[in-house]
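Note that one protein chain of the assembly has been removed; the remaining protein chains are unaltered in position.
This part shows chain A:
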Amino acid sequence: MSASAIFVLDLKGKVLICRNYKGDVDMAEIDHFIPLLMQQEEEGMICPVITRGTVHFMWIKHSNLYLVATTNKNSNASLVYSFLYKLVEVFTEYFKELEEESIQDNFVVVYELLDELMDFGFPQTTDSKILQEYITQEGTKLEVTKTKVPTTVTNAVSWRSEGIKYKKNEVFIDVIESINVLVNANGSVMSSDIVGSIKLKTMLSGMPELRLGLNDRVLFSLTGRDKGKTVMMEDVKFHQCVRLSRFDSDRTISFIPPDGESELMSYRINTHVKPLIWIESVIEKFSHSRVEIMVKAKGQFKKQSVANNVEIRVPVPSDADSPKFKTSTGSAKYVPEKDLVLWTIKSFPGGKEFLMRAHFGLPSVEKDELEVFFLMSIDFFVRYMKIIEKSGYQALPWVRYITQSGDYQLRTNA
């Protein structure tokens, strides 16, 4: 691993906050980072690793910040990137939005976090739930922290503190699937997969033991038993609280949940999905440098279901002007700063077909890729959720299923 120092920079390259962990790379090296990045950007050859002499900068960008790790070792790249993303995750959990302003407003907490997250270039405590116990946060909390020793330091269950109390005991389960599709200009699906996750919001007292029952289709595909009928789930990740040994032996997902929000599991299904919303587009060029784009959208899902907030983005050339639109439903508008037409449909019932026509002047239309964003609900697979706690209180589980578009692109011919 061994990162030598971590920097948070604003877009102009000013160091907002930095932490020197090892002291083997000159901290002034960071001044070369932005000029090098700019140079690469000009040459169109941006790369997530920038090297200057023996120093390597590994960087990621988050909103209006650059997070940069420097090292002079041939260190493990994927681990460094994972750590930088972990930083983003932890900071976001603390400040809601991670951006320049929140760093400046909370620089003390950021320093404290950087101190706990890494020592001597090695990641230490990175679980945000545990971190919260180490971080003194605001002055008002001071008196408490002075006497209270963090329970998790010695605790067997590192992700949950003891003695949590709620008046009303509830669990919210969100099953969120996002669909990534890439469709060719001639209408064939080039690649498609589904990325799903189960999110929990736990508001339960004590040390509850939860058991989640999934339906058989999911179980079989998780275990890869019934290969013929079901699709394999790839890349299944569980939160560290899930007892994997238990899952291996009798296929139940049992766990002591972390308090508050957490992601219980995530998975990917790499399968040939029928695109839920099918788009056809015709681009007609008329002689007097006028162009008409016609987009037809069809909902290819059950009649009872409804997709909400569908957005269809049609890229147009930057020199397009005088847009005119006609839609059978929803509204279309031209977003010149992003060079696209945005067609929004508030609710899109299954099996329906809608049309949009757009006229433009003077464009030189080339190849486009349409992007579609939507949100809808589907039927899914949680069978039961059992909550067992010593005191035996009543608790309510709530389940919600959402399907949303991930990277949903359809190509068109010019």
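Quick notes on this one:
One rule holds in what follows: a residue touches a chain if its C-beta (ideal position, glycine included) is under 8 Å from a C-beta of that chain, and two chains touch if they have at least 3 such contacts; residues count from 1.
The criterion applied here is as follows: contacts and distances are computed from a predicted model.
Comparing "T-complex protein 1 subunit delta", "Ribosomal RNA-processing protein 43", "AP complex subunit beta" or "Prolactin receptor" against the UniProt entry of the hidden chain yields the protein name "AP complex subunit beta". Considering the full assembly, A:46 is the residue among A:11, A:46, A:355 or A:388 that touches the omitted chain. Considering A:39, A:63, A:240 or A:347, the position touching the chain not shown turns out to be A:240 (whole complex). Considering the whole complex, the residue from A:23, A:187, A:336 or A:351 that touches the absent chain is A:23. Across the interface with the omitted chain, chain A contributes residues 1, 15-17, 22-24, 43-49, 51, 54, 56, 58, 60, 71-79, 81-85, 107-108, 111-112, 115, 119-120, 122-127, 134, 136, 139, 142, 145-147, 149-150, 153-154, 180, 182, 190-191, 193, 195, 234-237, 240, 268, 366-367, 369, 371, 407, 409, 411.
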